[in-house]
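Every protein chain but one is kept in place in this view of the complex.
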Amino acid sequence: MKILTCPVNGPRPLQEFHYGGEWREMPDPDSASDEAWADYVFNRRGSPDVKREWWYHIASGIWFVAERNNVTDEILRTYLLDDAD
Amino acid sequence: MSFILQRRSPLEELVESRARRSDPLPYSEAIETGCRTEAAVWLCDVSDLVQRGLKGPAAADWLRERQLPVPADVYRCEPIDAGGRVIRVDRDEFLIESHDAIGEFAADWGSLDGRQEGVTRIERHDATFLLTGIRAANVLAKTCGVDFHDPRLDHWVLTRVAGVSVGILPWASQGTTFFQCSVDPTYARYLWEELREIVDEVLRRG
Partner (left out) sequence: METSRLAPHDDEWIDRSAPLDFKFEGAAYRGCQGDVVASALWAAGVRVVGRSFKYHRPRGIYSLAGADVNAMFEDGRRTNLRGDVAPLVAGMNLRSVNTAGGLQRDAYRWFERASALMPVGFYYKAFHTPRSLFPFYERQMRKIAGLGRINPQLPAEKTAKDYAHHDLLVVGGGLSGMSAALAAAECGARVMLADEQPRLGGSAAWQARNVPDVSGWRETLIEQVTNHPRIEVRCSTQVAGCYADHWYALTDADRLTKLRTRGLIVASGCYEQPAVFHNNDLPGVLLGSAAQRLAHLYAVKPFSTCVVLAGNDDAYQVAIDLKRVGVHVAAVVDLRPKHRPTPAEAACDNAGIERRPGAAIWEAVAASGTGTVQGVRVAPVQNVGAVGRRDTTYIPCDGVAVSVGWMPVAGPLYQAGGRFTYSDQLEQLVPKSLPATIYAAGRVNGVFEFADRMADGKRAGVAAAVELGFCETDVPASPSRAATPHSHPYPVYAHPKKKNFVDFDEDLQLHDFVNAHQEGYDNIELLKRYSTFGMGPSQGKLANMNAIRILARLNQATINETGATTSRPFHHPVPLRHLAGRRFHPHRCTPMHAWHQRAGARFVHAGAWRRPEYYPVEGQTREESILAEATRVRRDVGLIDLGTLGKMFVEGPDAATFLDRIYTDRFSKLKEGSMRYGLACDEAGLVADDGIVARFGQNRFYITASTGGAASLFREMKRWAILWRSNVNLIDATGNWTAMNLAGPHARQILADLVDIDISSEALPMGGVREAKVAGVMAKIMRVGFVGEVSYELHLPASYGLSLWETLMDRGAEHQIGPFGVEAQRLLRLEKGHPIVSIDTDALTNPYEANLGWAVAKNKEFFIGQRSLKILKQQPPTRRLAGFEIPGHYNGPLPEECHLIIRDQQIAGRVTSVAHRSTLGKTIGLAFLLPELAQPGVEIAIRIDGGQLVPATVAELPFYDPDHARQI
């Protein structure tokens, strides 16, 4: 089982986490076309790449972002969104 | 209106009807017994422990004003002189545990009604178990993916035990290491039954 490093709780086995899907930017709902909105709502991108993903540490209720290379399944870094900028 | 509601442990039925080794004990008595126990594993319900939660940007100040310790880092815990401890459970959230000595802060905490700026009280009614003995870590090793064989004392660990979220606080008294496990009260019956079975298994087979 993979180890994921929660920025607050440290390295923990994957079973302690809930996967929250890939990071997506919401288009402006007022100006986006129906097609652009549907693309945001329904389509996910699985192409080989470094993905930004949401992960949730269940016991502490902490959401964080992991950058993962989905080809090598390597996690490059994890961080709280507040700390990202 | 004469009647006053009673605080009840989620385990009261289970513990009364089943366990001798695991009788519900007042917290301080439990510690004494735990330190003296010769059992390889000893599990005890101490759900009478009173917990008071505190959250908000002004929570640390609220503690300081009442001469209560403010642990510097998240998940650290500090003892209260009059008995009990304060655990920092998040950047702006604290958990005060008290047993024998109820300090003056209790009434202040009770009067936090949500109208105060920057601090709100949180009702905490977790079930709390104490686990000790030379094979105590083996019980955790059968239920939890975190290694507790050489634990960091006074450091709270939020993890999964037997599939449910549990806070584990290892601490020592008179040279005895205790694992204090707090769990959401609605999972208490389940976790208690599982841990009791595993304690029996560890006592039988190691």
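Here are a few things to note about the model shown:
A and B label the chains in the order they appear, each numbered from 1.
We take it that contacts are C-beta pairs under 8 Å (C-beta built on N, C-alpha and C of every residue); 3 or more make two chains touch, one makes a residue touch a chain.
Just so you know, these numbers come straight off a predicted model, no measurement behind them.
When you scan B:Ala40, B:Val70 or B:Val164 for touch with the missing chain, the hit is B:Val164.
Within the entire complex, the positions of chain B that touch the omitted partner chain are 1, 3-10, 12-13, 55-56, 113-115, 120, 122-126, 138, 141-145, 147, 149, 162-164, 184-191, 194, 197-198, 201, 205.
Residues touching the missing chain, restricted to chain A, are 1-3, 13, 18, 20, 29, 32, 34, 37-38, 40-42, 54, 56, 61, 63, 73, 81-82 (touch as defined at the top).
Keep this in mind: only the chains that are shown with their structure count from here on.
Averaging Cα coordinates per chain places chain A and chain B 33 Å apart. Here chain B touches chain A in the complex through residues 74, 90, 145-146, 157-160, 165-167, going by the rule given at the top.
In the complex of the two chains, the chain A residues touching chain B come out as 1, 8-9, 12-13, 15-16, 57-60.
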